[in-house]
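Written below as C-alpha cells is the structure these notes are about.
Left out: one protein chain. Kept in place: all the others.
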Amino acid sequence: MRDSTYSGLKRAYGYDEVALVPGAITINPDQVDITLALGDKTLEIPFLASAMDGVVDSRFAIAMGRLGGLAVLNLEGVQTRYEDPRTVLDQVVEASPGEITSLLQRIYSEPIKERLIGERIREIKAGGALAAASATPTTALHFGPLAAEAGADFFVVQSTVTTARHVSRTYPLLSFTELRQILRVPLLVGNCVSYAPALELMDTGIDGLLVGVGPGAACTSRQVLGVGVPQVTATISCAAARDHYFKSSGRYVAIITDGGMSTGGDICKSIASGADGVMLGSPFAQSQEAPGRGFHWGMATPHPALPRGTRIRVGVRGTLEQILFGPTSLTDGTQNLVGALRISMGMLGARNIKEMQQVDMVIAPSIRTEGKAYQIAQGLV
Amino acid sequence: MRDSTYSGLKRAYGYDEVALVPGAITINPDQVDITLALGDKTLEIPFLASAMDGVVDSRFAIAMGRLGGLAVLNLEGVQTRYEDPRTVLDQVVEASPGEITSLLQRIYSEPIKERLIGERIREIKAGGALAAASATPTTALHFGPLAAEAGADFFVVQSTVTTARHVSRTYPLLSFTELRQILRVPLLVGNCVSYAPALELMDTGIDGLLVGVGPGAACTSRQVLGVGVPQVTATISCAAARDHYFKSSGRYVAIITDGGMSTGGDICKSIASGADGVMLGSPFAQSQEAPGRGFHWGMATPHPALPRGTRIRVGVRGTLEQILFGPTSLTDGTQNLVGALRISMGMLGARNIKEMQQVDMVIAPSIRTEGKAYQIAQGLV
Amino acid sequence: MRDSTYSGLKRAYGYDEVALVPGAITINPDQVDITLALGDKTLEIPFLASAMDGVVDSRFAIAMGRLGGLAVLNLEGVQTRYEDPRTVLDQVVEASPGEITSLLQRIYSEPIKERLIGERIREIKAGGALAAASATPTTALHFGPLAAEAGADFFVVQSTVTTARHVSRTYPLLSFTELRQILRVPLLVGNCVSYAPALELMDTGIDGLLVGVGPGAACTSRQVLGVGVPQVTATISCAAARDHYFKSSGRYVAIITDGGMSTGGDICKSIASGADGVMLGSPFAQSQEAPGRGFHWGMATPHPALPRGTRIRVGVRGTLEQILFGPTSLTDGTQNLVGALRISMGMLGARNIKEMQQVDMVIAPSIRTEGKAYQIAQGLV
Partner (left out) sequence: MRDSTYSGLKRAYGYDEVALVPGAITINPDQVDITLALGDKTLEIPFLASAMDGVVDSRFAIAMGRLGGLAVLNLEGVQTRYEDPRTVLDQVVEASPGEITSLLQRIYSEPIKERLIGERIREIKAGGALAAASATPTTALHFGPLAAEAGADFFVVQSTVTTARHVSRTYPLLSFTELRQILRVPLLVGNCVSYAPALELMDTGIDGLLVGVGPGAACTSRQVLGVGVPQVTATISCAAARDHYFKSSGRYVAIITDGGMSTGGDICKSIASGADGVMLGSPFAQSQEAPGRGFHWGMATPHPALPRGTRIRVGVRGTLEQILFGPTSLTDGTQNLVGALRISMGMLGARNIKEMQQVDMVIAPSIRTEGKAYQIAQGLV
C-alpha cells in the first residue's frame, strides 16, 4: 500500500538535468589517467561499444581495440545468423520507414548458426584486438563456452532487465556463479538500475555491471512498458552498491553505464555519477567503421510480438578515431569524446576516474532552457 | 485561510513524470496473472472500454467481451437517442471542425428513447458478451432498472465528478446504497480523484470506483474549469482509500483508472499506482470495431452552454485484437497493450496485479527530454 | 547576505502549474453564490475589466455594468487625451508591427484634458452603470476628486508596483488614507504581490487590493526588469494578508487578482487561491464591445524610454455577454466564464466565493504535458 500522500516517490535524474561543478583545483588534461580495469585486463580508454548490429562487427571491433577501447559482439544478431551479414544489412539500410520493423522481425527469425560464433571471435582476435561477445540469459550457458573456446577475452550476458533471480517454468535459472567458473574470462552482466539488485548480481561473482534500462536512442521501453530509470540516478544507485560491495568483500566490480549518452558532456556526467566506464551505441553507429552505415536499431526492435524501438538514421559523421580522439570542427560535443573527458576532468580537478566519481554535481536546468541569449544563438527564439 | 508561504500545496504527478523501477526478481511474461475481479465476475484482462459514443456500441461490446475485457455502453448517447445511430455518426464523421461542436450540441438534444435501452443491452447479451451500461446520477435510478431488467451484468453511474453527497434543490440525492440493492448487479461509480470522497463512495456499497477527472484525450475540464488531478496521483490516492476500506470492512472495491492513457507504459503505471484495472477511450477509438470510425469525442462535448472537449481524429489503426494482443509492427506502445502489461510485469517481477501495485516507482523526467540521442532519433533536435 | 546554499529561495506558482481537487460534496451550479462586495457596493459577478485602452471606454463600461460586472476607465489614456479617441484607436489598429511602439509613444505624449475626465464618467453614469476610474499615484490626488465629483462610484490608483511608502525627491508621498477621506468612494489600489506590502496598504484604509505584477498578456515586465510573481502565489500571499488584517481590524479588504488569466480555469484558480474577484484584460479585449477592435496593449507599452509589452492581436471573438455567460461552441475555456466559475464551484462543492477560496489545490503538471493522448488530440505530437 502506497502512502496516500505519495511522499514516498523519489526523484530520478537524467543527463539534461545535472551539471558538473568545478572545485578548487584544476589539472592539465594531459596529466589525467582514464584507464579502466575490467577483470584482469585494463583498457586504455573507458569506452565500450554496445552489442548492437548497427554498431559492432569484427571489423569495427578491431578498430575499437586498436584505439584502446572494447567492442562487444552480439551473438544473437545478424553476425551469427547469416554467413554474409552484409547482404542483410543492405536490406536494413534500404528499407522504407513503413516496412523496416516487419523486415527486422523477419531477419531476426533466421536461426543462429553456432559455427559462426567461433568464426566471428576468431576474426576479431586475428585483428589483434581483445574480443568480447554477448548473449541473453537463456542462451548464455550454451553460447558462452563456444565464445570462450574461440578465444573471447570477455563475456557479456545482457537483457533489458537482468536479475540474479529469474522466475520461469520454461527454463532453469541461469547461475552467474557457475557461468563465471565455466568461462574463466571476465563476465559482464546487465542491465540493472538499482541498488539491491546490483548488490545481488555482484554477489554472484561477476566482474562488471551494465547500467541502464530504457535510456538508449534506439529504445522505447519507457513508452511501451513504463519501465526505465534515467541514467544519472541509475548510475549513482549501482555505484553505491559497488562501493558497499567493495567495502564488505574487497572485490571491485566495474560499473559500466550503458546507453543514453550522445555527447562528451553526457559521458562525463556518467563517470561523475560513479561509473568506471561507458558503453555507447549511437555515437559509434555514426562512425565510418560501423556496419550499420549510418543506421542504428535496438535489439528489442525485432521482437516478434512487441517491438520496442525502431531503426533510426544517425548518419555517418567521421572515423572512429575522430569520434574518440578528434580533432574535430564540430562544436556539439559529439566528437573527440576522449579529449572532452580529459579536458572536463582537468577543469574539475580529477586526476583519475576515481576522483572524477567524486566531483561536485548539481541539479540544473537543461542547457536548452538556460539563458535567452543561448536560445537566440540557437535560433530557438 | 491558506498558509502565506503556500507550503501546503502538494505535488501531483502524471504519466509522463514517473517511471517504474525493476527490482531483484524477474518473471517470464507468460507466468503473470492479470485477471480482474469485478463484483462477482472476473474479467480475463483488466481492460474496460469507456462509455463514449465514438468507442462503444453493441458490436464493439461483443468484440471486447470475446477478447476478455468489458465495454460500457453509454445510455445517454446516440445509441439510445436514435433508432439508427449510424446515420447520426455519419454526420459526426463528416462535419467540418468549425461546425462539429454545434452539431454535437444539436444531436444530443434529441430525447432518449427508453425502449432502446433494453434493446441495446439485449443485442450485447445476444452476442455472448457481458453487458455493462452507464447513466449519469440524475437518470441512474430511472435507467438502471431498465438496463438490469434487460440483462445488464454491470451498471455504471458516471459524471465528471461524483460524490456521495450532492447538494441540489432540483432533484433528490441519489443513494448508491439503494440503487445497488435495486439493481442486484455490480455497481461502478465515478469519477473521483481523492482519498476522502473515495472512502465515502465505497462506504455506500459500490463494487468499483472510476478514477480520473480531466485527464482524457477528449476532455478539457482542466482548461475550462481548472479542475483535475493527474492520473498517477489520483490513482494512488483512491487506491490508498481502497486499501484502508478493505482493512476496516473486509470488502474489496476495484479501482479502475479511467482515461488519459494512450500507451502500454501509461497502463502499466496506472496499475503500479494501485489500480486493479483500466478504462480506455482513445486507444479503443482507434480500432476497426469502434463506431466512431477514427473519431472520438467526450461526453461533456455536447454540453449546451459550456462544451468541454471536442471531436478529435484518432484514426483507425488496427483491429481490437491487434490493439489488445498484437502482434504489431508499431513501436510507439499503442498496440499489444496486454502483451506490454505482461512483459512489464515480468521485468518488474510482479506475479499478479496485486504485486504490480507494489513495484517501485520514481519521479523521472519525461521520456521526451531524456537524452539528446533520443531526440536526434525522433527528429526533435 | 544570501545563504550560500540558496536554500532560502521559495517556489512561486502560476496557473499552468496548479489544479483544483474535488472534495466530498458536489453542488448544483445554479445554487452557488458568486457576488462580490466591494466597499459599500455589491457586484453580481466578481469580474472587473482592466483600465486599458483596448478594453474599456464608456460604451464598454455600460455594457459591463448591465451584465453585473465593473469596468475601470483609465484616466491617463486616450479617452482623456483625445476629444475623439476613435480616430486615434483607428491608427493603433492599422499600424504595422514595426511602427506600433513608436506610434503608441507618440499618441500617449498628447497632454491629458482634465475636462474629459468628468465627461467620460458622466457618459458611463448616463448609461446606468457603476463608474470606476483609475489614475497613477502621481496624478491620483489631482484626478481623483475630478472623477468623484463627476459621480464615479469607485476610484482606482494603479501602477506596476505600488507601495504605501514611495521614496521620491520630485513629488510628495501620496497618502491613501487622505485620498480615501477626500474621495468618499471605495478605493482600490495596486499592484501588489506580497504579504507585508499588502498589509501596509490595507492599513491605509483602502477597500480593495489589485494583485499582480508582470503576469498579463500585454506586459513584459519580467523579461525587461526581472520583476514579477506568478499569480497563484501572489494571490495566496495577498489573501493571507487580507485574512490576517481582517482578524486584527475587523475590516475586510477585497482581493482582486489582476491579469494573466485567459480561461475559465485560470479564473477559478485565482479565486481558489484566495481572490474575491478578478480583473481581466485580454479576455474582454476580445469582445465586440471593446474599443480596441481585437487589439490589446499594456499601459507600460507607451513608456517613452523603456516600453514594456506591445500591441497584441487578440481578435474579436464574441459579444461581452457570450464571453461572460455563453452559450458557446468554443471548447477552450475562453467563453462563458461565469458559467465555468459556477460549474467549477459546483464540482468542487463551494457554495460561495469564501468556500471556493478553501478548496483543495495541488501542484500539477501543465495541461499541455499531461498524457500523450491529449497531445495527439491537440496535434502536438
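Things to note:
In this document, chain identifiers A, B and C correspond to the written order of the chains, with residue numbering beginning at 1 in each.
What we mean here is this: contacts are C-beta pairs under 8 Å (C-beta built on N, C-alpha and C of every residue); 3 or more make two chains touch, one makes a residue touch a chain.
Computed from a predicted model, the values in this text were never measured in an experiment.
Looking at the complete complex, one finds that the omitted chain is in touch with A, C. The hidden chain makes contact, of the residues C:42, C:87 or C:102, with C:102. Listed here are the subunit C residues that touch the chain not shown: 1-6, 9-17, 101-102, 105, 160-170, 192-194, 196-197, 200, 213-218, 220, 222-231, 233, 260-263, 266, 282-283, 296, 301, 304-310, 312, 314, 366. If you put the missing chain back, the residues of subunit A touching it would be 10, 13, 18-28, 30-31, 195, 232-233, 236-237, 239-241, 243-244, 263-269, 272-274, 326-333, 336, 339-340, 343-344, 347-349, 351, 357, 360-365, 367, 369-374, 376-377.
The rule is simple: only the chains that are shown with their structure count from here on.
Of all residue numbers that take part in the contact between subunit A and subunit B, under half occur on both sides, making this a different-residue interface.
The distance from the centre of subunit A to the centre of subunit B, with each centre set as the mean of the Cα atoms, comes to 39 Å. Work out the mean CA point of subunit A and of subunit C, and you get 55 Å between them.
Residue positions of subunit A in touch with at least two other chains are not found.
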